[in-house]
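Have a look at this one before I ask anything.
Just one protein chain is left out here, and the rest sit where they should.
After this line comes chain A, so read on.
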Amino acid sequence: MPSQPNGRTAAASPAPADPLPAPPGPATGTPLVRLSGVRKVFNQLEAIRNISLDIGDGAFVSLLGPSGCGKSTLLMMIAGLVRPTSGEIRVNGEVVTGPRADVGVVFQSPVLLPWRTVLDNVLFPVELLKLSKAKYRERAMELLAMAKLADFAGALPRELSGGMRQRAAICRALIHNPSTLLMDEPFSALDAITRDDMSVELLRIWQANRKTVVFVTHSIREAAFLSDRVLVMGRRPATLVEDITIDLPRPRHIAMTEEESFNGYVRHLRRSIEASHADAP
């Protein structure tokens, strides 16, 4: 596991040869997710207009915008579940034409299968991808231990709290060791206190695994607290309004949200969103 989380400055570090199995080395500037001229039209309504961006390997990037601005659609396009009307999306250098084995997705709701134990839910992608379950069992237990769910491996989802279920869903998204983790407002159904805890937990898990994370949220605080970089999206049709680098030290603690440097970013992001509203017709 890489020890230096704040590796975005080490731009010259060589890219790993095989991107899938090994956890990526210290984050580099190598784009892992690349969108060029992505546009989406639903029923002749332009939902997303010409978005181009590069997301570096191992970076934690948030897509921030108001509800219904098309940020989830953008994420689902990266996941290969929705096709862009025009433009191109690449993950690990390959054009996305459908779901991929090197991507993990966490949805808004945990979508655990109620008849499976937590462990078997975490192993579900392994089953679908026809990988050896025995080989991944140990990794599943490690992930569950990291998510503080080791004692609940044999429990059914209904025995878990909302936060625990979403943590199990994160373990499931990581089980096949994807290079990219896509998260679609994963904490929006949780209460505020659990949400803060989950943010800290997520950063801890991310710190240990160093995936490239694309995190969709409508919470300014959440985006600022979690991310290396926040992409502010405007509404209808969605465009990138601003691209802000959050230069706060890692590991991050919830106490940092009271510091002036953090609040500066929050204010900046809020102004940026308000400005994008003002622009809209």
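Quick note on the criterion: a contact is a pair of C-beta atoms (placed from the backbone, for glycine too) under 8 Å apart; a residue touches a chain by one contact, two chains touch by 3 or more; residues count from 1.
Basically, contacts and distances are computed from a predicted model.
Missing chain, UniProt name from the options "Response regulator", "L-serine deaminase", "Putative tricarboxylic transport membrane protein" or "ABC transporter permease": "ABC transporter permease". The missing chain, though absent from the display, is touched by one residue of A:38, A:79 or A:164; that residue is A:79.
Residue A:107 is the one among A:107, A:136 or A:262 that touches the chain not shown.
By the touch definition given at the top, chain A reaches the unshown chain through residues 79-81, 98-99, 101, 103-105, 107-109, 111, 113-115, 124-125, 127-129, 156, 158, 176.
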